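Worksheet: the structure to be examined is printed underneath.
Only one protein chain is missing; all other protein chains are in place.
Per-chain numbering from 1; labels A and B assigned in written order.
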Amino acid sequence: MSRSRLRTRKVTNAVMLGLCGLSAALAVIALLAILSYTVGKGLPAIGLKFLTSLPQPVGDPGGGIGNAIVGTTVLVALACGIGIPAGLLAGIYVAEFAHPRVAVVVRFVADVLFGVPSIVTGVFVYGLVVVAMGGYSALAGGIALALIMVPIISRTAEESLKLVPNTLREAGLALGVPLWRIILSVVIPSALPGVLTGIMLGLARVAGETAPLIFTAFGSRLNYKGVDEPIAALPLQIYRYAISPYADWQRQAWGAALILIVMVLLASVAVRLLTRKRSSNLGR
Amino acid sequence: MSEAFVLARTEDKAVAHGMVTEELNAWYGRMHALRNINLTIEPRQVTAMIGPSGCGKSTLIRCLNRLHEVVAGARVGGKVLLDGVDVYAPGTDPVDLRRRVGMVFQRPNPFPTMSIFDNVVAGLKLSSRQGRQRMAEVVERSLKQAALWDEVKDKLNQPGTDLSGGQQQRLCIARALAVEPEILLMDEPCSALDPVATMKIEELMRSLREAYTQVIVTHNMQQAARVSDFTGFMLMAEDRAGELVEYGRTDQVFTNPRDKRTEDYITGRFG
Partner (left out) sequence: MKQENQQGGPQARFSLRSRLKSRGRRGEIIFITLAALAALALIGLVLLMVFELVTRSLPALQRFGAGFLTGTEWNPVTEKFGALSAIYGTLVTSLLALLIAVPVSIGAAVFLAELAPGSIRGTASFLMELLAAVPSVVYGLWAIFVLVPVVIGPAQQFLGDHLGFLPFFKGPNLGGFGILSGSVILAIMVLPLVTATARDIIRMVPDAQKEAMLALGATRWETLWKVVLPYGRSGIVGSVILGLGRALGETMAVTMVIGNSPRISVSLFSPAHTMASQIASEFSEATGGLYISALIELALVLFAITLVVNVIARLLVWKATGKFKTGGRS
């Protein structure tokens, strides 16, 4: 081997490793670009009026996203109300009671549901709920979001429950406590950080979903009127404003996007903290 | 990069290669793993390192091919001389050193995505562009040196992991020999193998003596006595740092140890 060949190899090594670092940097740069523009363009749009008033027609000043914030809250609450119990129970069933083969099937189905494009979920709920109810509604939107939430929650719940050592269950059983009580009062609390992680992840995900709402919740420029009426939502508003040709609406889109990103960021940080807590709880 | 170091590499096998450590120390982070090791590896001899678990034998040989520093937070102090040149001198390149000081590990680790043929030439392909013919010659020579040729010559294209444990280890030895190292380090090469495979590898070490300088770490004293010309006995001190207690010709260390601790270990009073 000649000395120059060794030098070539070392140069290649340095270059390729550098490219790997550059790749990671690119991802970080992309994130920073998105965050900085959102903050930069969104912050000026934010104000109390913006956060509380209703959208105004084009050209009229003072429009806001008040109803969209309320709408997203209502939709997420509906999604949680349906999705959290369903997801948790399914996760508990797979982790604690199911026959292994049944568990494989349920897990597979949850994975399938997880991978369904959210627009297809929207089409499904349209056919199932909107057509049946005769119109767009918050309920339909909530159901669509719940369908997206359920596999996330059930999978994280299942994994967290499985991490709880069996000795806890055995100790309870030896005392004569029925299994379901043990699960409710001992196992789930132990798995709580993990379960909460799943819930936060699901929340953050559905709060930002637009596609399934386009023809279920549909959006609205009015105040909340009931779960059987169309309802505004932050992501929908952003979408409609972003593709509009009006500068004022585009500005509002950035403001709304900033709110959404802050929500998502908080949820991500919460997830991180919870995960760290879970690791330390298990003495890792 | 040290000029002398690169030029010292020679294809002339008539030259015999040896190593010397001077006040060699090693740390894992803050944990002191080796203390002031002064050891001579005689050329064309087999040197065995023995001692109870945790005494630093593996750490020591990993310092000889600069594999120790690959672990995050690991550090080395002192000198290790290969034919008189310090391999830890600033600017010295570990990549070239590791081709010259080869290593075989405790558990056989052939590359599963490569055939037997490709496994043997894996190291060779890095440093030189050889034609297929030339590589086939190297493969045959290395596998013969490792006493594996007859068993695999008809299935060179099969995956390297399609062999028994003992065969895999000999494959790893062939792989190490293919790059024609000057020194061959073996970290408990037989501990994962059955007695028959162990015997074959010990025979292998004897046959390699003419061409290579070998260092073997073993927890099996009888093996050290059978195979080596020189033996070093190590112990873990109270602060868990490894120390070289005694070093000398194998027959002397085993029949007439100078240090009482050596005697205790050899007679099985502990360890």
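What we mean here is this: a residue touches a chain if its C-beta (ideal position, glycine included) is under 8 Å from a C-beta of that chain, and two chains touch if they have at least 3 such contacts.
Bear in mind that the values here come from a model prediction, so they are computed numbers and not experimental data.
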item: Sole contact to the chain not displayed, among A:Ser53, A:Thr73 or A:Gln250; value: A:Gln250
item: Contact partner of the left-out chain, one of B:Ala74, B:Val179 or B:Val215; value: B:Val179
item: Options B:Gly18, B:Pro110 or B:Pro189, residue touching the unrepresented chain; value: B:Pro110
item: Candidate in contact with the missing chain, chosen from A:Leu22, A:Leu43, A:Val58 or A:Met133; value: A:Leu22
item: Residues in chain B touching the chain absent from view; value: 65, 67, 70, 72, 95-100, 102-103, 105, 107-114, 122-123, 126-127, 161-168, 172, 175-176, 179, 194
item: Residues belonging to chain A that touch the chain removed from view; value: 9-10, 12-13, 16-17, 19-24, 26-28, 30-31, 33-34, 37-38, 41, 85-90, 92-94, 96-98, 102, 105-106, 109-113, 115-121, 123-124, 126-128, 147, 150-151, 154, 176-181, 183-184, 204-205, 207-211, 214-215, 218, 235, 238-239, 242-243, 250, 253-254, 257, 260-261, 264-265, 267-268, 271-272
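As a convention for this text, only the chains that are shown with their structure count from here on.
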item: Rounded Å distance, chain A centre to chain B centre (Cα mean); value: 53
item: Chain B residues within the chain A interface of the complex; value: 6, 93, 95-96, 99, 126-128
item: Touching residues on chain A, where the partner in the complex is chain B; value: 1, 3, 5-6, 9-10
